[in-house]
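Quick notes on the structure that follows.
Just one protein chain is left out here, and the rest sit where they should.
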Amino acid sequence: MNGWILAATVGLGGGGAAALWGVTTGSPGRRVIAQNLTTSAVCPALLLLSQGYGRPAYVDLALLMALLGPVGTLVFARLLADDLADERPSAWGLTWAAAGLAAAVVIALCVAGGPGRAMVKLLVIGALLIGGNVIASRALAGGFREVRGG
Amino acid sequence: MSDAVITVSLLLVAGCATAAVVQRDPARQALVLSVLGAVLAVLFTVLQAPDAGLSQLAVGSALTPLLIMLCVRKVRRRGRTKDGAR
Amino acid sequence: MNTAMHVLPYLVAVYVFLTGCYGLATSRNLIHAVGCLAVCQSATYVLLLAVGYRDGATAPVFSDIEPGSRPVVDPVVQALTLTDIVVGATVTALLLALVLQIAKRHGTVDPDELRELRG
Amino acid sequence: MTRRTAPRAVLLALAELLAWWAALALLWLVLITSVDTLERIVGASCAAVGALLARAGRRAVTWR
């Protein structure tokens, strides 16, 4: 059995279920954080699946997820700014944990994949994912304070 | 074992769809639709359809939430000015 | 491949479609109804791609593998799903534009209130 | 010569555009799998478009 796909399944099951539970219950701040962490749960799973299926072409999916996931969170952070104004949701512990998970997955794949153009692409995706995750958390924690939702 | 990942993805999609329908507030529904988009992209990858997965990621992660949230903001702002103006 | 797996994807597609229809029928906010319609559409993507799947096969994209070296899934349903997703997004945008017009003209987005507002 | 077309400002603008173009061309080379002449030409033009947009975006934001 392919270990990569097993790891992706476990990551998906755990991360996906936690994100779904987080986004359906709790305060608006907690829901937006759950939406932000969905990107950090799904993108490493896509990378693992790409390695597990032996298809380097699937890495483009993870690249697009790493690029557009944080943009989706910025949309919610900006347009829900007045709802989140009083709450200033910030879960920096979760953010750094998700960033650590993403870094671990990218390093493991780089080691497995060996040096070359594919490894540079993986590092670019990892950088985009972790940078986007941190910036989205920063935006949620009060990045759009003076924006009157406009 | 690749069936396990298909089953997990299918169950996640079913859960996200139920959550999206049960959630009556449009702003919060947009959040759940964004998560549904991401999980659908994973299901398409697992069903070996990367093109459809890319399409779902491009549309579902940023475009649809932005459209819905702008619509919610316009309707909510109209409600506020209407009460204010009356 | 146990027998439950033979029919599970189709049943999930049917379940998601019926859930979307239920949400659409009982919605009290037109923006919420447009979201439920998007859920119904995603059910059609799941059904289309489940029909095209082949056990142990990979995607029919030969940029990184030799053609014919591995069994491939059905590309025709994937082409349908691909364009369906993008057109679905623009149709959702058109419906939201209609909802904005209704909110502007009738001052409400609740379908039940609309029915009582005789012109 | 107005402030914007003073040689120094033009030089700065060109330097910025060139820097963005080089970075984006490098990104293009990382993204593609096989490299041949047509890929380089398409990559160079896409990087140029990206560099122009990057500079226009930066000036649009700080210009306010």
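In order of appearance the chains are A, B, C and D, and numbering begins at 1 in each one.
Keep this in mind: contacts are C-beta pairs under 8 Å (C-beta built on N, C-alpha and C of every residue); 3 or more make two chains touch, one makes a residue touch a chain.
We adopt the following convention: contacts and distances are computed from a predicted model.
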Handout entry: Chain left out of the displayed complex - its UniProt protein name, from "Sodium:proton antiporter", "MrpA C-terminal/MbhD domain-containing protein", "NADH-quinone oxidoreductase subunit C" or "Membrane bound protein complex subunit mbxM"
Key = "Sodium:proton antiporter"
Exercise for the section: Taking the complete complex into account, tell me which visible chains touch the one left out. Expected result: A, B, C, D
Problem - Contact residue for the chain not shown (choose from A:67, A:84, A:109 or A:122) - result: A:67
Practice task
Against the chain that's been left off, what residues of subunit D make contact? List them.
Solution key: 20, 24, 27-28, 31-34, 36, 38-39, 42, 46-47, 49-51, 53-54, 56-58, 60-61, 63-64
Practice task
For the chain that got dropped from the picture, name the residues of subunit C it touches.
Solution key: 1, 5-11, 14, 17-18, 21-22, 25-26, 50-55, 59-64, 67, 71-76, 78-79, 82-83, 85-87, 89-91, 93-94, 96-98, 100-101, 104
Practice task
Using the touch rule from the top, list residues of subunit B that touch the missing partner.
Solution key: 50-51, 53-55, 57-59, 62-63, 66-67, 70-71, 73-74, 77-78, 81-82, 84-85
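Note that in this section only the chains that are shown with their structure count from here on.
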Practice task
Give the chain pair, either A-B or A-C, that is connected by more C-beta contacts.
Solution key: A-B
Fill in the blank from the handout: When centres are defined as mean Cα positions, the distance from subunit C to subunit D in whole Å is 39
Fill in the blank from the handout: Whole-Å distance, C-alpha centre of subunit B to that of subunit D, is 35
Problem - Shared-contact residues (touching 2 or more other chains) in subunit C - result: 58-59, 61, 63-64
Completion exercise
Each of the following residues of subunit D touches two or more other chains, namely 33
Problem - Interface residues, subunit A side, partner subunit C - complex - result: 53-58
Problem - For the subunit A and subunit D complex, residues of the former touching the latter - result: 56, 63, 117, 120-121, 124
Completion exercise
Note: in the complex, subunit B contacts subunit C through residues 2-3, 6-7, 10-11, 13-14, 17-18, 20-26, 29-30, 33, 36, 40, 43-44, 47-52, 55-56, 59-60, 63-64, 67-68, 71-72, 74-75, 78, 82
